[in-house]
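Every protein chain of the complex appears in place save one, which is left out.
Up next is chain A:
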Amino acid sequence: MLKYIWIVFKKEMKDTFRDRKTIFTSIIIPILIFPILSLALGSGASEIIEEGAKPIDIAVISENDNGLLKYLNAHQGINIINTDEPEKSLEKLEVKAIVKIDKYFDEKVNKGEFGTVEIMYDESSQKSSMAYPKLKSIINDYSKIIVSKRLKELGADNNILKVVDIKAISVAKEDGFGIIMFSMMLPMFLTIWSAVGGIPAATDLGAGEKERQTLEPLLTTKVNRISLLIGKYFTVVVAGIIATLASLTGFIIATKLKADLFGTISTLPINTILIIGLFCIGLTLTFSSLELAISFYARNFKEAQTYLTPVTIIMLIPAYLTMYLDGKAIPNAYFHIPVINVISIIKEALVSIYNPVHIGVVLIWVIIYISIALMVTVKMFNKETVIFRN
């Protein structure tokens, strides 16, 4: 039996990795996706940073000359645009905000009353929303100048307004934030790729075989179906592991390109690497089997792709749900929920928690998942109504 499993596995590996489509989806895309994402997000972020550095274009509605208007005119962070229809200009984003200064602003301020200023901005526009706090801060600075003047007139010091002096000191190491990002991103993408990495190979080895009409001749050979199935299954598993390693490579490249988005790679202890590797392979073993079963059920390639797409979406749910999960405080129930339990173990390992009870429980669950998935797949492959569905 082993001999035939090896023959099938060797042939399927050769056939699978001669397929440009599989190479593209299982190796090239996983390697490129994170670096491309980092460049795209990076360029988007730098545009926002550039916008933030420029003076804010505003329109001012003021019936008379006043101190605030003079202050805004002189401020380097402000560029006043003359427009007849300021509201329309705001709609078109020719100005990012409108400052409406009360007719009696100076008079009120001089009397020691409130001077009224309205800031109109467009909350639905990112640029306008960003301009608002900056503008508010500039006007507040003007307010502080007036307050300071008033205090001086009263013979008081500016510090009278300060009660608490807050000093913020971070105890994190230099790359503390990077490590947080890393421990958030790594479990998420590792579990996703471990689960879905084998999909291209599974599609080809099940539904693809049906579509090419190669399955029937294969079933007429001396080999029993279990050997054929296991040979194919291990091909899907290896393709899944290769895709996961490819995405890990892409992720490492992305962290070098944009550490603030993807985190900083920290050197992981060998125990952590072993635990992550073991449970990721466990996920691949489970999902490869299910993907192969679905692929055999499908009549053709297209149908298999339609059925397998939801697997990716289903995987995204637990991955995102646990993205902000703190590895040091994982509720016990999480170790019993499929997929989430594997992510939880990885999160714990990343913070160097190696709880034997947690590891044992999740390992038992993973073995149960693999057994159920394999039983379903064997049943599918032996069912005439599945193999001859078309």
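The rule is simple: a contact is a pair of C-beta atoms (placed from the backbone, for glycine too) under 8 Å apart; a residue touches a chain by one contact, two chains touch by 3 or more; residues count from 1.
By our rule, contacts and distances are computed from a predicted model.
Student: Suppose you had to identify the omitted chain by its UniProt name; would it be "diguanylate cyclase", "Sodium transport system ATP-binding protein", "NADH-quinone oxidoreductase subunit J" or "Response regulator"?
Tutor: "Sodium transport system ATP-binding protein"
Student: Taking the full complex into account, find the residue in A:116, A:221, A:309 or A:332 that is in contact with the omitted chain.
Tutor: Selected residue, touching the omitted chain: A:221.
Student: Could you pull out which residues of chain A are in touch with the chain that's been left out?
Tutor: Its contact residues with the unshown chain are 4, 7-8, 11, 14-15, 18-19, 212-224, 384-385, 387-388.
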